[in-house]
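For reference, the structure discussed in these notes is given below.
With one protein chain withheld, the remaining protein chains of the complex are depicted in position.
The letters A and B name the chains in turn, as written, and every chain counts its residues from 1.
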Amino acid sequence: MKRTLGVCYYPEHWPEAQWEEDAARMAALGLTWVRIGEFAWARMEPVPGRYDWDWLDRAIETLGRHGLKVVLGTPTATPPRWMLDRHPDMLAVDAQGRPRGFGSRRHYDFSHRGYRGDCARIVQAMAERYGRNPHVAAWQTDNEYACHDTVLSYSPAALAAFRDWCAQRYQSTDALNRAWGNVFWSMDYDRFDDIGLPNLTVTEANPAHVMAFRRFASDEVVSFNRLQTEIIRRFSDAPIAHNYMGRITDFDHFDVGADLDIASWDSYPLGFLSDRLEASPEHKRRFLRQGDPDLQAFHHDLYRAVGRGRWWIMEQQPGPVNWAPYNPDPLPGMARLWAWEAFAHGAEAVCYFRWRQAPFAQEQMHAGLLRPDSVPAPAHDEAMTVVQELAGLPDQGTAKADVGLVFDYASAWAWQTQPQGRDFDYFRLVFHIYKGLRRLGLNVDILPPDTADLSAYPLVLAPGVATLSEPLLAALAAHRGQSIIGPRSNAKTVEFATPVPLPPNLPGLDATVMRVESLPPDVPVPLVGGGNLLHWREKVETSGDVLERAEDGFAALIGAGGLHYLAGWPDETALDRILTAACGRAGLQVEMLPEGLRRRDSDTHRFWFNYNPVAVEWAGVTIPAAGVHWVAL
Amino acid sequence: MKRTLGVCYYPEHWPEAQWEEDAARMAALGLTWVRIGEFAWARMEPVPGRYDWDWLDRAIETLGRHGLKVVLGTPTATPPRWMLDRHPDMLAVDAQGRPRGFGSRRHYDFSHRGYRGDCARIVQAMAERYGRNPHVAAWQTDNEYACHDTVLSYSPAALAAFRDWCAQRYQSTDALNRAWGNVFWSMDYDRFDDIGLPNLTVTEANPAHVMAFRRFASDEVVSFNRLQTEIIRRFSDAPIAHNYMGRITDFDHFDVGADLDIASWDSYPLGFLSDRLEASPEHKRRFLRQGDPDLQAFHHDLYRAVGRGRWWIMEQQPGPVNWAPYNPDPLPGMARLWAWEAFAHGAEAVCYFRWRQAPFAQEQMHAGLLRPDSVPAPAHDEAMTVVQELAGLPDQGTAKADVGLVFDYASAWAWQTQPQGRDFDYFRLVFHIYKGLRRLGLNVDILPPDTADLSAYPLVLAPGVATLSEPLLAALAAHRGQSIIGPRSNAKTVEFATPVPLPPNLPGLDATVMRVESLPPDVPVPLVGGGNLLHWREKVETSGDVLERAEDGFAALIGAGGLHYLAGWPDETALDRILTAACGRAGLQVEMLPEGLRRRDSDTHRFWFNYNPVAVEWAGVTIPAAGVHWVAL
Partner (left out) sequence: MKRTLGVCYYPEHWPEAQWEEDAARMAALGLTWVRIGEFAWARMEPVPGRYDWDWLDRAIETLGRHGLKVVLGTPTATPPRWMLDRHPDMLAVDAQGRPRGFGSRRHYDFSHRGYRGDCARIVQAMAERYGRNPHVAAWQTDNEYACHDTVLSYSPAALAAFRDWCAQRYQSTDALNRAWGNVFWSMDYDRFDDIGLPNLTVTEANPAHVMAFRRFASDEVVSFNRLQTEIIRRFSDAPIAHNYMGRITDFDHFDVGADLDIASWDSYPLGFLSDRLEASPEHKRRFLRQGDPDLQAFHHDLYRAVGRGRWWIMEQQPGPVNWAPYNPDPLPGMARLWAWEAFAHGAEAVCYFRWRQAPFAQEQMHAGLLRPDSVPAPAHDEAMTVVQELAGLPDQGTAKADVGLVFDYASAWAWQTQPQGRDFDYFRLVFHIYKGLRRLGLNVDILPPDTADLSAYPLVLAPGVATLSEPLLAALAAHRGQSIIGPRSNAKTVEFATPVPLPPNLPGLDATVMRVESLPPDVPVPLVGGGNLLHWREKVETSGDVLERAEDGFAALIGAGGLHYLAGWPDETALDRILTAACGRAGLQVEMLPEGLRRRDSDTHRFWFNYNPVAVEWAGVTIPAAGVHWVAL
């Protein structure tokens, strides 16, 4: 496939007189895509029911005239001020009971049926008008679901919808009481309308209650999104995407993705490193202006799975942003490197956010490809380089992966609900494992939790999956390759109880977790073979093979055939050994890469990415800081 | 007295078919006590006014048939959901103004008269039914008063009750205004109904207002509890206990205890070390799987005082718990060691919490004597060892203590109200002194603040007692032994004013605190004799003997006869010297124990406890890690 570049653009932010020149410069730069529309509801419908499409018609036409393809966004993330007069109770309510008001964006509750009605109306109006527009080549629903912590709401609208959801799921309060174990502290309900939301309880709420609420909240995002996709498809054949945000797990992206054609995500490597990554101060300092060497790759693999192969970067950081604790300038070359990392992972398109830095409002300190005075910023010229390089390469396909790594959103909810130890976080655990795979140079596929066929993968991992699904259990049982399950896998029933027989209860592996301990970071559990378990360890009874053992005698890695259970959170040293050994058993070649250097294959090329602030020599080649190198396979 | 073991059990959590086998296994283990009932209101009264006692009758009968004695708990800590329909305003309100809702436990306001009525009703119904049941050998009121920060409520119910309390205490607003010094910032009240609760003020509320509110809140717990004891006593002769929680000072346990026959407390050594103890990271790491070597002992001594000699452990940690920041597995042997430490301090009974780990709801990660699959957990076998050891020892009585240490709940409120320095905490100060005494191998009695006779104690300490009571002042004046008062003792009037003449104003000791300073932890005040004052120091004018002096010339320990005033918070080095010297003057033999090794006498035996993760050799004996050793006296 021919890979393409694009940009996010807000014609409504600029004088119409400037559009023509902007479009001409975009085309000259070699961009293919222009994403527009997603924050412009107040311009599309300035007065309730009175639409103004003229300006948007002209904007699309101007872009189209220059050969640019439009991704048209629905504006439902930014309802106008008048919407609140129509639906005063449409606001989400935070866990402290405070309404989350007008004045920024995402000021709506997914569960508010009245607001959903207005969303359907504006989406239908857009789809009717632009569904067959030749320049509208793709759609985007809303913008960054869940951003700003907007999935969980404790509003009256959410409460009413949750009660309905419970009634549908459990059919009777007796069933619900039994499922949740409400007998525990006399928490039984007699009527569905007695159920509350699990916030502001005196001490922790029943985790089964919380998990039900998390499932409900995710389902609300799914149905909110589906409402839009169903309307758009009635009027348009263009593919539909949503732009997910990095390290957000508050709803099930696989479920939302099932209703979409393309998964896309918004990639801000420097902001994410500063804002939402567990890492040592040294690591954060070293990669301050480059971003973590693996976080982008992980999301690329994740969204390739969510998009069932089709995925984009809808927003790519082009320079300093405005929202992280610290906002450094990327190293020269990073805007190019990030794009190539995406293409190597199979991205169809990379769109920079945004065309020109806005001189006003919330994001005036967020860089664009152009400065506010329309002078090109560094990323502009790096994008140009990428366009030229793409032209010089053959079409790229996605490489077959060596490793399958299960990612399960419900497990993120489960371990937030019950971390049991301060440092236990599902994403952190999976990403820690992922980094280990990537240090070995492996190509990874992320697998959804209901994956039913593992035969393509010599090595499969499923760390921290709270409940292994029936299809996955069956696939594991049938798997001929190597697999490593755990820690803390299959540890809960779907209703968040401890299963009896005790976990992990894996097919063909005699192993019982007798008890677990969560540990502070300064209390490692040393392994006989070197390295340690950290944060989390399990004490297991087993008659299986013990491949790794703690110095206190308890088994740390247990196997039977190709199936293994990992009874703790390994540190880097232990993880590298465990993964290397597993790859050896699986017949996978590995290459231990130096710090900050990473590799990824397309179907035809092997790409090397140097995230270090200094040049690296590897395999006889010197790759400069922030450099990319590739060879044909 | 014959010491006994018991367990907490929740028949309502398990199929009735399992009760018989559970009871048989408890009896086989050698347990004496089974605590039941305290969270089962929804099963006892599933519909308002319709009681269901059948299941409880059968549960008690099953246990009794196996020779087990029942401790029956009133279920008032877990009102059913329907209670909120009867009393929508029964919820406590936190300091931020948020109601603390249904969905966990302790969701009631102590001041709500309507809820109190329903509590009286259920307690009377239970007492009528089980007051003469031969298997019900003790009662427990409610569960862990104050747990989850539930004493202080800012609800309308609390406000109304507080106004009444003020009217009763002060009789006129003029008297109240003068007592509180309301003239200070024009804070005078004209009517009792103008008085508010001391939360959400613009800057700090008047500390006299806060202290009055703290006294009121404690009194509310006392009368809430007394309501239950008065009813139970009308129908039963069995002793009544309450299970207090560790390091909770929000109400006066002596006042509640005055209405009870037995004090009991819930001992979670690992959780408390992780969650609620000031200690260095090294200390927390060393004792991670054993708990602090003194915290249990302190509570044992405290509750022996609260129970006027009769005390239990109602809940003993048996394995990892679920609620601390980190939840490690106890070292093998600790479930035995903790029981013996309690018995050495005079406990009548030690009950493990709980029989079988529940696989559902909030505490599914909390260990029991049995795993969720009914397999014995390590603590099961350690309990069996204790049963056997008890059988091999003669009955044990409580040793006569060498040292009296005053503990005053009102002082905890006082210094929370006005810490004056970030690190000043009353419990922390008293416990710091207690640890010094225990390092010297001393047996300690905790004394209530109105103790009127100190003649039994060669050495008495009263650190941080905000207001010395008249009886205690008289007892100090009459005391022939050594005493050390201060720091920060007798520093306030009952109405939280600074007394004039200035503190400490002790009988027979010329010493005036001219001014005080609170200090950051990195600014010690060195003493001439070595060591430092930390956190807090007072500058005193005195004509008394100066036993310790700071390098800047100010007196640090002042004496006249046996009475001493300590003008600061000594570090360990200074404290060890001060206590050793005082013991010398008092004729007490001391033995400076190595880290983690502790001793305690019963009337016939000396017990040694090794809290270290390694063996310790002492006095020619090697005590293994987590080991207990005893010799006849």
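Assume a contact is a pair of C-beta atoms (placed from the backbone, for glycine too) under 8 Å apart; a residue touches a chain by one contact, two chains touch by 3 or more.
Keep in mind the model is a prediction, meaning the values are calculated, not measured.
Residue A:Pro99 is the one among A:Pro99, A:Pro471 or A:Pro526 that touches the chain missing from this view. Screening B:Asp194, B:Asp510 or B:Glu617 against the full complex identifies B:Asp194 as the residue touching the chain left out. Contact with the undisplayed chain is limited, among A:His148, A:Arg191 or A:Lys400, to A:His148.
Check A:Pro79, A:Gly346, A:Pro504 or A:Gly596 against the missing chain and you find that the one touching it is A:Pro79. Taking the whole complex into account, chain B touches the unshown chain at residues 96-97, 180-190, 194, 196, 198-209, 418, 420-422, 497-502, 514-520, 522-523, 539. Touch with the hidden chain on the side of chain A covers residues 10, 12-13, 39-43, 46-47, 75, 78-82, 92, 96, 98-107, 147-148, 150, 274, 281, 284-285, 288, 319-320, 322-323, 325-329, 357-365, 367, 371-373, 375, 377.
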